[in-house]
Each structure stands twice: as structure tokens, then as C-alpha cells.
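Shown here is a partial selection of chains from the complex, left in place.
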Amino acid sequence: MNQPELNTLIKNDRIDHFLLIRKIELRSTKSGNDFLSTELGDKSTSMNANIWEGFSEIAARGKVGDVVKVTGTIEEYQGSLQIRVASMRLALEKDNIRARDFLPISKRNPEEMKKEFTQKIKSIFDKQLKKLLLEIFNETRFELFCTAPAGKSWHHAYIHGLLEHTLEIIKVCELMCEFHPELNRDLLISGAMLHDIGKIEELSFDSAFEYTDKGKLVGHIVIASNLVRDEIKKIPGFPTELGNNLIHLILSHQGKLEHASPVVPKTVEAIALYQADELSAKVNAYKNAIEAELKPDSNWTKFIHLADTDLHKFNLRENSEDNTKKSLFD
Amino acid sequence: MNQPELNTLIKNDRIDHFLLIRKIELRSTKSGNDFLSTELGDKSTSMNANIWEGFSEIAARGKVGDVVKVTGTIEEYQGSLQIRVASMRLALEKDNIRARDFLPISKRNPEEMKKEFTQKIKSIFDKQLKKLLLEIFNETRFELFCTAPAGKSWHHAYIHGLLEHTLEIIKVCELMCEFHPELNRDLLISGAMLHDIGKIEELSFDSAFEYTDKGKLVGHIVIASNLVRDEIKKIPGFPTELGNNLIHLILSHQGKLEHASPVVPKTVEAIALYQADELSAKVNAYKNAIEAELKPDSNWTKFIHLADTDLHKFNLRENSEDNTKKSLFD
């Protein structure tokens, strides 16, 4: 797929792109004319695109998550760029296009991250834990794990996000093991690797990031604890207390009951994992929110609900000299 | 075991009883004499019993949950009854005494309750749910389920309490099905039966009601969902969505995240189960707290933390005539 990313285009640019349908709705004007209102995007951004005629096939068969081939031009409407559509058709099998390629994606190299993760498994000393990890991260599941996002929209909400997030936590936990040799490294790193694995069933990520029915009814925490328990039961002689402590890490990793953990952290490894998870998640989330939501001509975003504040981008290099003049109070 | 219950004895009564050790501690007086301070009880109540000599064997080998044979008399100290010990020895094998017989026990007939519960299983129409219930409530597990308390101290905290509590919920849920034929009765009643089954692993109840390590690290909600899922996997063709909904009932039955449910109720069956559980638990808990904690010469208990108030016992028959005289405001 050889096409410039949507967020690089400017007004009056020609467009001849495959794009993913993010919203689609048949609407009428007050005067009674029908038109098809869509939002189309690639991994870089999305734009509105209204079609005023010749949309009957798309209207009938197209749905969110489908890919379309669009020609037209970029125009501006009420301060935003949108697509003036010349033609639009659904992608065909022979176009050989995957919807997933239009989803946002990690900026880190996935092969490198996979290699890192595999090394981390090898670094586990305890034989039974290592065996357990190898069973859980079998080929099929590892592929899913390496593809999944870590969330629907808040943090690491992109393809390979779960892998990227997990690697960050592992490294933070390793640093904590340096500070505190009393920590059981094998247990803690195994817990870090497994804590969010339930997300590969909680979320669907083929053509959009959505919660599955199982995700809503059961949740990734219990999904993960079930999976780990299944595999533990297949390993003869796996110590019961080790199993309970590993599952405790998974269950308690959101730190508080009101964050949907059914137990709070009760071991030093559990509190380390929870705080490392918070650190990785929050920094990623704030960084992305600041990038995405900065108001025009401002160093401030709009109000971000999950942060319960507006956010500020500090750019030292932009400090002009007159920033240093004394204010009344300084 | 043919002995009068402890709460029927009064000052100066002779005592020749098997009793359970609830607390035991070797202490010294300021003047340096050692004595053994114990709290002994049967299913009706507990009393303090200090031993001033001849306690070396008990002090060395006795522990909480053991049964002792005690002789002596009942005396009063600072307004409470206690045991003046003449002799005390640990129960022997040949005494044929079970510690569990000294734990508080439901006032309802256990055989009758078991029969009721078995009838309820038979009333399930859906074949796969009924098969699942029969597998889960196999002989061994049913025995445990029928013996366990429903809690450590707050509600239905006595032998057979889990069975009694579960039956109450089932009946409340059946009433809700009468009001709302839209409810899926098979699903709801199955959920009611299974919602607290994790308590047979969360609590130990051989000689005291205590949380197990697994109970603290994993919790009865996830223990139950694991058990149900294991048995579902053994039943070929068990519908996935039915399984997810049944597990949802178990996971959400405490109603709120901050009450340790990892998901909140999202179906009408789930909200019915949660509210029925609350109703059964709270009424039992308040009734027992009022019975146990009423202050002397008062219709009020001390402050009850779990209710966040003191509680009142209303006794219509005690209204003397002068209660009806008009107050200033009436």
C-alpha cells in the first residue's frame, strides 16, 4: 500500500487512497435530499467525507471497519480538512488490503520488541515459571499478544501497544529488583509479562478497537487469571503457593477495588507491579493526549476527562526573551 | 456430647464440659507469677477462664481450635460470667470430640435445607445448566457447601450458613421471576446457587472461621468463577454466551467494584441476584447484631461498625401505657 499518510495532506491535494470507514450514516438535508455521511481514516488520522450521489452500493453494504477506495480532493470546512469525494468503492479481495493496516500502530519496531520479550522469558531462573511462560506464550498466542493494543483509547491504544507497555513494565520492575534484592524477581517479572494478557480476548482489534462481549461480561483480569490457572494445572508439581501468588499479581494489578481489581495488592511484588503499570500507562496516556488534543496556537489541550484537567506542553526552546521579564510577583 | 450449653449456665453452676479454645496466652502478673489466660466456648457462647496452676501441658501443647475437658464453677467478674477452673486437660482421641461441633450453627434443620436445595436443582429446565449444577454439586463438594458458613462474622456466620443464605436468595429470585416473566429463570437460579460457592475454599471452618491463604490472595469470587469455568469446559456444546452470562452473575454479585466485584451487574438477572444477596445478607446481619449487641437495660446496641450506626430493637409488647402520653411535639 503505497500512499501518503492522511495527516501529511493539505488543502487542494489530490487523493486516491484506500481508507477505513470509521463512521457511516445515511442522512437527509432539510430539503429532503439524501447524502452519505462518512468518516474515513488511515493509521495517521481521520477526515469527514460526505458523498452526494452515486453512493447507493456503499450505503447498502459498507459498514464500520470496511476499507474503501476513494478519489477526490482535500478541502477545508469550518476550519477542518475534509475530503471532497469524486468516487468511492468498497475494497475488493484482489486489492489485498487488510483493515488492520489502517489502525494506529506503535512507533517502536515490533520485531525488536518481540526479541526483547523473548530474551526476558529466557532470563527467568525458576524452571516451572519459565515452563509456564513458554506454554502460555505459544506461537499462536504470542502472535496475538504482540499485535494487540493495551487499551481502547487511553494508553498504548495502538497495534503492538500491549507488547510495548509490557516491556516498559518489565524494565521498571527490573530496576525495582536492583533497589530491593528482597523482591522475588522471577515472580515479579512473570507477573508483569502476564498481567494484561487477558486483553487479547477482552478487545477485538481487526478493524477497530472494541470490547468483546466476553470482555464486557468477564473482563481482562479474570480472563487472564483463568488462562494462567489452566496452564498451571497442566504442569505437574507446580507449587500451589507460587500459583496463588502469581494469580494474585494478575488480580491485584489495577491496585484498587474501585479500579476493578477483585483483591488489592498484598505482597511487595504486587505493589511493585501495580505502581509500575500506573507509571507506564499514565506517562504514555498523557504524552498522547497532549499530542492529540493541543488547542491551536496554545500550549494547552482542551479538558481531558481521564486526567480531570487540561494538559500543558512545555517547550523550553520556545521561550522567547520576554518570558524572562519580571512579573509583579516574581 | 451431652452437656448443657454454656449460655444456659449461671453464677455458681458446676461445670464439667468439653469446650473449644478460642484464645490462649501465657501471661504474668506484675508480681511475676505466670498464669494461663484462655477463652473457652461452645456453639452458644464463650467465657474467660484463667488457670493459675497445673497448666504446663496445656500451655505447651494447646492451641486455638483445640478442645479441652474442663471442670470448675461459674463465677462473676466485672459484670461478666467466667469459669473458675478446677481442672483442664486436652481432649483425647477416645473422647471422640470434633472441634466443629463447638462452632455456631444454623437454627434451621440441615437435612431439610439440603432436600430443598436438591429440589431446586431439579427445577432447572435447561439441560446443560442442570448437568453443570449436578457436576459442581457432586457428593464431596455438596457436603462442603452444606457445612460452610457464608461469612467470617457478619452475616450467616455459622455452620450451614452458606446453604441457608443461598436458599433465601433462590426464593427471593423466584419471586422476582414471578414479577418479571422476562427474567431467564434457569440462568438466575443457577447463578444464585453458585454465586458464593467460592467460600468453601475462601474460608476454613474446621475449628474456627478463618480466611485461607488462597481466600486472601484470590478471593471467593474468582475461586467460584474458576470452578464454574472448569466444569463448563467438560460439557461439550455448552453455549459460550450462556457460560459468559453465568460467570458474569458470579463476578458481579457483589454489585459494585468497591465491594470487590471485578465487573458491575450488566444484565437484569445480574442486578436481581445482587439485590437479592444484599437483602438476605443485611437482614440476617442486622438481626444477629441486634441479638448479640443489645446494651443491658436498653433497646439499643452499641455502635455497629458495619452498619455505621447503633441499632434498635422494637418490641411492641413492651410499650407501657405512659408511652402514649403526649410529648410536647406530638
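By letter and in written order, the chains are A and B; residue numbering begins at 1 in each of them.
Keep in mind that, in the parts below, contacts are C-beta pairs under 8 Å (C-beta built on N, C-alpha and C of every residue); 3 or more make two chains touch, one makes a residue touch a chain.
Everything numeric here is computed off the predicted structure, so don't read it as measured data.
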Complete complex - number of sequence copies, 2 represented:
6
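Definition applied: only the chains that are shown with their structure count from here on.
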Can you report the angle of the rotation that maps subunit A onto subunit B, using C-alpha atoms only, to the nearest 5 degrees?
180
In whole angstrom, how far does the Cα centroid of subunit A sit from the Cα centroid of subunit B?
45
Where on subunit A does subunit B make contact in their complex?
213-214, 216-219, 221-222, 225-226, 229, 241, 244-245, 247-248, 251, 257-263, 266
